[in-house]
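Only a single protein chain was left out; the remaining protein chains are all shown in position.
By letter and in written order, the chains are A, B and C; residue numbering begins at 1 in each of them.
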Amino acid sequence: MHLRFVTAGESHGKALAVIVEGLPAGLPVTAEWVDRDLARRMQGYGRGARMKIERDCIEWIAGVRAGETLGSPVAMLIHNRDWANWEEIMAAEGPQGELRRRRVTRPRPGHVDLSGVLKYDRIDARDVLERASARETAARVAAGALARRLLDEFGVEIGSHVVSVGGIDAHVPGELPRPLNEAADRSEVRVLDPAAEATIIQRVDRAKKDGDTLGGEIEVVARGVVAGLGSHVSWDRKLDGRLAGILMSIPAVKGVGIGMGFEAARRPGSEVHDPIRAGGPGRSARRLSPLDEQCRRA
Amino acid sequence: MHLRFVTAGESHGKALAVIVEGLPAGLPVTAEWVDRDLARRMQGYGRGARMKIERDCIEWIAGVRAGETLGSPVAMLIHNRDWANWEEIMAAEGPQGELRRRRVTRPRPGHVDLSGVLKYDRIDARDVLERASARETAARVAAGALARRLLDEFGVEIGSHVVSVGGIDAHVPGELPRPLNEAADRSEVRVLDPAAEATIIQRVDRAKKDGDTLGGEIEVVARGVVAGLGSHVSWDRKLDGRLAGILMSIPAVKGVGIGMGFEAARRPGSEVHDPIRAGGPGRSARRLSPLDEQCRRA
Amino acid sequence: MHLRFVTAGESHGKALAVIVEGLPAGLPVTAEWVDRDLARRMQGYGRGARMKIERDCIEWIAGVRAGETLGSPVAMLIHNRDWANWEEIMAAEGPQGELRRRRVTRPRPGHVDLSGVLKYDRIDARDVLERASARETAARVAAGALARRLLDEFGVEIGSHVVSVGGIDAHVPGELPRPLNEAADRSEVRVLDPAAEATIIQRVDRAKKDGDTLGGEIEVVARGVVAGLGSHVSWDRKLDGRLAGILMSIPAVKGVGIGMGFEAARRPGSEVHDPIRAGGPGRSARRLSPLDEQCRRA
Partner (left out) sequence: MHLRFVTAGESHGKALAVIVEGLPAGLPVTAEWVDRDLARRMQGYGRGARMKIERDCIEWIAGVRAGETLGSPVAMLIHNRDWANWEEIMAAEGPQGELRRRRVTRPRPGHVDLSGVLKYDRIDARDVLERASARETAARVAAGALARRLLDEFGVEIGSHVVSVGGIDAHVPGELPRPLNEAADRSEVRVLDPAAEATIIQRVDRAKKDGDTLGGEIEVVARGVVAGLGSHVSWDRKLDGRLAGILMSIPAVKGVGIGMGFEAARRPGSEVHDPIRAGGPGRSARRLSPLDEQCRRA
């Protein structure tokens, strides 16, 4: 089995669409399962107005019947709840050329606006920024929810928490709570450290007042992963490379580390390599460190 | 530029979905252009009841704004106009197991029903046949209409006509009419030979009365093609292979020929190779035979 | 598991190279197994001088150790035994521009020469024809031998025989002999019909004398294939399309049929669909016709 997915959709377009191909047949799925992940994506202290108004949910278009995948491609839509206000501007059959409303002609720093209009020969930067928007990740979250549903059948848990915001580090407990996401969601800024939470919230409030933004770091943890995912045999099948490529394709992510990440570059090898320990009954050996990756987003 | 597309959708599901990735920005497109091809797909003497009731048309979901492509993936839906009658049977959240209505347990000859239920471990063959149905080609026609829109900008015309039905050959004129599709559409069975048309219609009527079906052959012709599409450098970039693979992936197509097709196997090489002729002003040389392919479907 | 392969090499270059990725580890393979298929490729009545002189054999470069695959990519070379005579003309570091020997400036009909020099902006058509040559299929045969080795472990036998040459049809027995390849190899022209063999040989001799060439048709048969290869769920995973695409990418192949092929277009559906028969003990049902494809080459 080989999963592939493709997304479509502009930030203020009619809807986002995603097709996921390669899921096995017979996997139980519900819209609630996917919507829960979409809801998590919209949480967060200090998010924009849109995040507050909207509540994303999927519409099944294909590939699921009677609560189970069919093995055929799964298609989902995430409708734009504010479409009525955008239809005139974004409609497929709307006004061309001079008549376009809300035309964007000033490219923003830190965005693809300038190189996008050059590459695609556009006058209105909206033609670029609507697709480049991080809104597109909602479609990826929906696809990811199905992938997590599949992993869930094998006892794999994927969770994440915030480890720093705006340069303020949250303390990370030696033993992470389970399930990780539920523990992180108890914090408005998803840290596992109540003291840091208060400081971070103050920092966010100040940045907001200053008309500025903040970055942060998150740690993603996969537990219960079976040995042997990915492969050493070819450069494009290596798990580290696959994960890093996918994470860095998220807008605003500018750094990815696996395991210790950059810290590994500063320590001697003897402190970096994960020891192999003889296992208990039924397991001959295992490596001590779980697969975990972390990425920071600005 | 490299076009790729993926389709989703069950025959009696809510809708077919298709995402086309890789189209350039700024290509003028309209729903009418796509719908015209969808309408052509539904014509044909003796088609089933569904073909008569339905009139497919697309809904733009993404990738098109103000009548132009954005360079981003284009997503389209083709709604099932009979969904109200199928919702209970095909809904994503419908009844599981024993409660399923219109369960199909008798696999049909000449279909993927049997191998599909084995491969995907299904009890209800409907879980397989709904996706295996040739209905899926409507999504491909929509994708193809966009590709034809692009080719149209370069003066490439792609057309087709029927050359035989049920063993009755239609006469093919030495010089094909232009535009080919319009000429073919003047015939109820899309042949360029009125005499054969009458015979074919009788043959179809008889087959229908007998509860049988007929196959046929079609010729697809591309005119105005620039030299050098595809490539000789790698087996998976050869134009012949690409075309044959795509055509043979259409349900019921069991044979594909390029140029002379199988006839080339029966003639000496001296009658098969296309001569190269010195060109007129501005063209140094050209080959006499245009790219043309033909495929028969049973 | 997903097999992929890539070939390199010019017809009169130093060697052909092929890398096959995705084979499982632990598959027993020998150079003899691969060389046997390469030898079969070179047989055939009336082949050119090169075919008679050469005897292709592979050199393992990577991916095989102690008679077993490692799971890593398998790399093989097929050396050009006539390299000494071609080194000056084909060397990577040879003379540029005007000094090139055996420059080809007259494009041949029925070959990619003309469109190749246009597409790749070449003056010497040799830069195109050396790669476009059917010599490249030797690398594919080597890759295919490994794939057949894998299928062999599952009891799948793939064989072929010639069914017509130059318009002369060979009688095909109702029950094909096993193993098919050995039976076919007993004939100089690989037909299963001694009477037709004699006529075909005469026909080939005459064509040779006339400075002409002949085409023919071959039937490829796979036996012991497990149900469910390929998939109905997406157009690019359909077995028919995959097979047709690969076969039509072979130079000179201009037609491909699956099962009945084009004959299916002339018969009523009732004679085309393969019946499903209740199986014996341990098998619930099976379809009567095995997977078989045929292709003609000119």
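In this text, a residue touches a chain if its C-beta (ideal position, glycine included) is under 8 Å from a C-beta of that chain, and two chains touch if they have at least 3 such contacts.
Predicted model, so just to flag it, every value in this text is computed and none were measured.
Participant: In the full assembly, spell out which visible chains the left-out chain is touching.
Facilitator: Taken over the complete structure, the missing chain's partners among displayed chains are A, B, C.
Participant: Specify the residue from the set C:Met42, C:Leu70, C:Val156 or C:Ile201 that touches the hidden chain.
Facilitator: Residue touching the chain left out of view: C:Leu70.
Participant: Where the complex has a chain not shown, which of A:Ala39, A:Ala91 or A:Ala207 is the residue touching it?
Facilitator: Spelled out, the listed residue whose C-beta touches the missing chain is A:Ala207.
Participant: Pick out which of A:Glu68, A:Glu197 or A:Glu217 touches the chain that's been left out of the picture.
Facilitator: The missing chain is touched by A:Glu217.
Participant: Given the contact definition stated above, which residue among A:Pro24, A:Gly67 or A:Pro107 touches the chain not shown here?
Facilitator: Spelled out, the listed residue whose C-beta touches the missing chain is A:Pro107.
Participant: With the missing chain put back, which residues of subunit C would touch it? List them for me.
Facilitator: Subunit C touches the missing chain through residues 4, 6-10, 13-17, 19, 21, 24-26, 30-31, 60-68, 70-75, 77, 90-97, 100, 120-122, 127-128, 130-131.
Participant: Where does subunit B touch the missing chain, residue by residue?
Facilitator: So the residues of subunit B touching the missing chain come out as 2, 21, 71-73, 231, 233-234.
Participant: Since one chain has been left out of the picture, which residues of subunit A touch it in the full complex?
Facilitator: 6-7, 107-112, 114-116, 118-119, 128, 131-132, 136, 140, 164, 166-167, 207, 210, 212-217, 227-228, 231-236, 238, 240-249, 253-262, 264-270, 272-276, 285, 287, 296-298
Definition applied: only the chains that are shown with their structure count from here on.
Participant: Approximately how many whole Å separate the CA-defined centres of subunit A and subunit B?
Facilitator: Here subunit A and subunit B have centroids separated by 37 Å.
Participant: Between subunit A and subunit C, what is the gap in Å from one C-alpha centre to the other?
Facilitator: So the centroids are 45 Å from each other.
Participant: Provide the C-alpha centroid distance between subunit B and subunit C, rounded to the nearest whole angstrom.
Facilitator: 28
Participant: Would you give the residues of subunit C that are in contact with at least 2 other chains, written as numbers and ranges?
Facilitator: Residues 231, 233-234 of subunit C each touch two or more of the other chains.
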